[in-house]
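Only a single protein chain was left out; the remaining protein chains are all shown in position.
To keep things simple, chains are lettered A and B as they appear, and every chain counts its residues starting from 1.
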Amino acid sequence: MLKDITLGQYYPVDSVVHRLDPRVKLFGTLMYVICLFVADHVAGFALMTVVLATVIFLSKVPFSYMVRGLKAIVLLLVIAGAFNLFLTPGEAAFTLWKISVSWAGIKSALLMVFRMTYLIIGTSIMTLTTTPNQLTDGLEKSLRLLNYIHVPVHEIAMMMSIALRFIPILIEETDKIMKAQMARGADFEKKGLVNKAKAMVPLLVPLFVSAFRRANDLALAMEARCYHGGEGRTKMKPLHYRRIDAVAYVAILFVFAASIAVAILY
Amino acid sequence: MGIIEAKDLVHEYYRRDEEGNVESIETAVDHVNLSVQPGQFISILGHNGSGKSTLAKHINALLLPTEGTLLVDGKDTSVEANELSIRKNAGMVFQNPDNQIIASVVEEDVGFGPENIGVPTEEIWTRVEKALKSVGMWEYRTHSPNRLSGGQKQRVAIAGVMAMEPKCIILDEPTAMLDPDGRKEVIKTAHELNRTKGVTIILITHYMEEVVDSDYVYVMEKGSVVMKGTPREIFSQVDALKQYRLDVPQVTLLADELRKAGMDIPAGILTREELLEALCH
Partner (left out) sequence: MSLILDHVSYTYSVGSGYEVKALNDVNLKIEDGEFIGIIGHTGSGKSTLVQHLNGLIQATSGTIYYNGADIYDKDYDRKELRTQVGMVFQYPEHQLFETTVFEDVKYGPKNQGLDDKQATLRAFEALQKVKFPEENYDASPFELSGGQKRRAAIAGVIAMKPAVLILDEPTAGLDPKGRDEILGLIREMHDKSGITIILVSHSMEDVANYVDRIIVMEKGAPLFDGAPREVFANYKKLEEIGLAAPQVTYLMHDLYDQGYPVDPQATTVEEAKQEILRVFGNR
């Protein structure tokens, strides 16, 4: 069940999207997020759907694999949707018991669910098609300017890449600890928030202890391999723009312009 | 002069209370003398807490001596300016295979060390290829380390060290978390690198059967070297080994028992072929 979380895990196939420069993908994702929040009309939705579908098709990552990652946030979606649905004032569309639901509420709930779903799928395409190391390199280079105001860009990027590498290991570990505690009679399906929280202690404490132990080991191993920050480091896979990256930039800007146009027109 | 020269090496751990006052001092390494020649395959035996891992971390300058000196390739580890070149020359492989692989793709992990020491991009690629081929993991270069077996992960870790072109590799209990297949794989790889590339190997372990083919063996107990010699010299002292709670291989144990029962069998039997020979001569 925990193994179903696909968020952030690289999916190794060879596709156009995989081959793009990570900087392009970062920029594209940023633009995509902005477009999502600009879109507030069916036409905008339609445009984003076409864009998303095209990118998914080009990435060769199975759609079912992406959707599996959504399962974890279904509850979040439902709650966020419900809040918008019931708490938005306006002309009542219909009334359930004593709570009335407004047209504005329906609209904002739909918008909310649509945006969140597209946001998760869209951003996960980036991590699905980019190895953590490429992502790190991309971030590091894109944010190079921040170095001048003493933001430790390299260190932040390195931390991110290591975190991504350890996600599957920690998921597996959680699964193991859960089973071990179940064998000692733990019940993770207890009712009630307090009980649920209490039941998590035997899971979370060992997990944190283990994460710290791993962090300690890893720091030592990195030091032993001469890691001493970003200074004087060379790159095994330096980033170079190619033709296809230029094409992608143009495509991204085109989509961006189109979505602004759609927002103004409708 | 040897590639590793330890002279009266002492390491003390200070345990401090909440105010930072020293509560107790534990001597983990106690006046150890060690001399390793280039190209040798050395093993250090001892059970947990014998100080063998603390000693190993000194060779890579991860720990510094409290007393005494340690020279790696002629350089004093306690001089800070030597740190990077010592770590480059004396690579280290650790026990837990998961906790020393940094990248999510095998080849990127092997490239991590060369990147850190500023090797130009093109040379990184040739080094990565050479290193992965030397441990037989070339065909896994684009795999995720998470899908590899324990033994394969350790071989990737060894390749990561090899890519820095070290003169010596310290393997700190590299097999403790592996199954028998993985253990064989790793020990075989270490011997191959020693034989074909002339890399000096220091193997730290608590499994006696892994040290049989070493050139020289040190046994540690409570921070001191208590036995040293060729494997045969060490294995002929079965009673002493038992006293240090080491795991004497069955054949050696059996040969010793038979000898004590009055049979004419030489001391220090290492393999079953030797025992068979001694019985049937």
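The criterion applied here is as follows: contacts are C-beta pairs under 8 Å (C-beta built on N, C-alpha and C of every residue); 3 or more make two chains touch, one makes a residue touch a chain.
Note that the structure is predicted; figures quoted are calculated from it, not measured.
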Among A:I34, A:A53, A:I99 or A:A180, contact with the omitted chain is made only by A:A180
In the whole complex, not just what's shown, which of B:G51, B:G150, B:P166 or B:G268 touches the removed chain?
B:G150
Could you please point out the chain B residues that touch the chain left off the display?
47-49, 149-150, 176-177, 179-182, 206-207, 245-247, 249-251, 253-254, 257-258, 261, 263-264, 272, 275-276, 279-280
Under the stated touch rule, tell me which residues of chain A contact the chain that is not displayed.
173, 176-177, 179-187, 201-202, 205-206, 209-210
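Following the convention adopted for this analysis, only the chains that are shown with their structure count from here on.
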Within their complex, state which residues of chain B touch chain A.
60, 62, 84, 87-88, 91-92, 94, 96, 98-105, 107-108, 111-121, 124-125, 128, 142, 144, 146, 160-161, 164
Touching residues on chain A, where the partner in the complex is chain B:
10, 12, 131-133, 161-162, 164-165, 168-169, 213-214, 217-218, 220-228, 232-238
